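Notes follow the structure.
Excerpt of the complex: some chains, original placement.
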């Protein structure tokens, strides 16, 4: 950071006449590399910022007595995840492909040059996104140590393997599967792992109460909507890095198209969910509308490079509708307890975004006269990743449950995980009715 | 000496306080409470699940008074809190056997005011 040196170099490059044609060309090439690099690093920082968005959404939509635990899960799935992805995950995802199934080189990204480091930085925040999605669905009852173990496996194996299929040059890529920024690769993967986790874990005490032969569904209200809403805005903000960064190049002129599509998809998602909730429950519900914006974002992620603004609005509206119905379905029909709606937002709307690509792709989409070929491939891709992630996660969580235990005791759950798992209170001094 | 316990609607607190002042009753202690009574609750819904809220927010007053002040205290509370609608609240009067001012050890009727 000594100015003298920097200035010297810069001025050297700038004095007219000194720079020969050769030098000029080298400089322009440096600019190309720099534009790609700073674009991706800034985009990666934005995607990193989504971590605090996820944390606040989860904190806001659960009870005060578990906030500290949620903080720890979110801090640690990124921290442990980053270390694992450095040591292992990247190699499985982007290493030399073994029959298109998984990668197997570049462990510890040894010998990485500047290009690979840029890519790793952008990819690690994606891996952490997939990992942290699960946290929300398993909130308020998961053993912290079990969550740490889960983190290792999702970032080290489960996510990288299916990621390899699509982005690492694997078999789905060969088929022509289109998932621009990860509706399936990141979000569905996270969503299905979340589903597996919530299923193996069981619902929170008091969520589904057996009354005679019926099961009565209870609401367990989140304790801090302002934080949840800030979290949604943070996620939306970070998503500009998530989607527009996925050009992987700062000189790809489709960046502005992607940003516009992302904006419209998210906006339409919020509106779609609000309207749906208003119709179904009589009021424009806050937490559902917040979920709607996220649903729109997830839905547009796979296809933000290839759909039109009108397409984006339709995809978003549908995602908003879908997320409300899906949340109700998982809650009231399947009785899978997902405090924040992670399964519906990321799993279901991730699939929707993937399928929508086959419908709204302005060249190859069904609605644009492109036939059903792409649609078919998209369905195969969504289904195969559903099967892999759900299967692998079920095994993982069942093994954890059998061995170390996945869930805290009833007493710990009632007292709250903050005190029992971390020996802390999140809102010391505040009077909070804990029976709620 | 009596202890007047009153449950009132939160938004009546200011007018109760004003009525008490008019009657020169300056000492009162307040907590917030949830009340379940004749007043109907309301329905919220959270993420599509209906919630029947029947614990409504109330303010609980405690006013310790000498017998001679009891009537005016009750009057003041009633005047300040009454709207005529269900949910206006209740007043309970309990006997106090002893009263002590911590600062100087005063006891009995002297200590109360």
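Should a chain be cited, it is by its letter among A and B, assigned in written order, with residues numbered from 1 in that chain.
We take it that a contact is a pair of C-beta atoms (placed from the backbone, for glycine too) under 8 Å apart; a residue touches a chain by one contact, two chains touch by 3 or more.
For clarity, every value in this text was computed on a predicted model and none was experimentally measured.
Participant: Which formula, in the displayed labels, matches the entire complex?
Facilitator: A x3, B x3
The definition used in the following text is that only the chains that are shown with their structure count from here on.
Participant: Express in whole angstrom the distance between the two chain centres, defined as the mean CA positions of chain A and chain B.
Facilitator: 51
Participant: Taking the complex as given, what residues does chain B use to touch chain A?
Facilitator: Those in contact with chain A are residues 34, 44-51.
Participant: Help me check something: in the complex, which residues belonging to chain A touch chain B?
Facilitator: So the residues of chain A touching chain B come out as 217-219, 221-222, 277, 280-283, 285, 287-288, 324, 327-328, 331-332, 341, 433.
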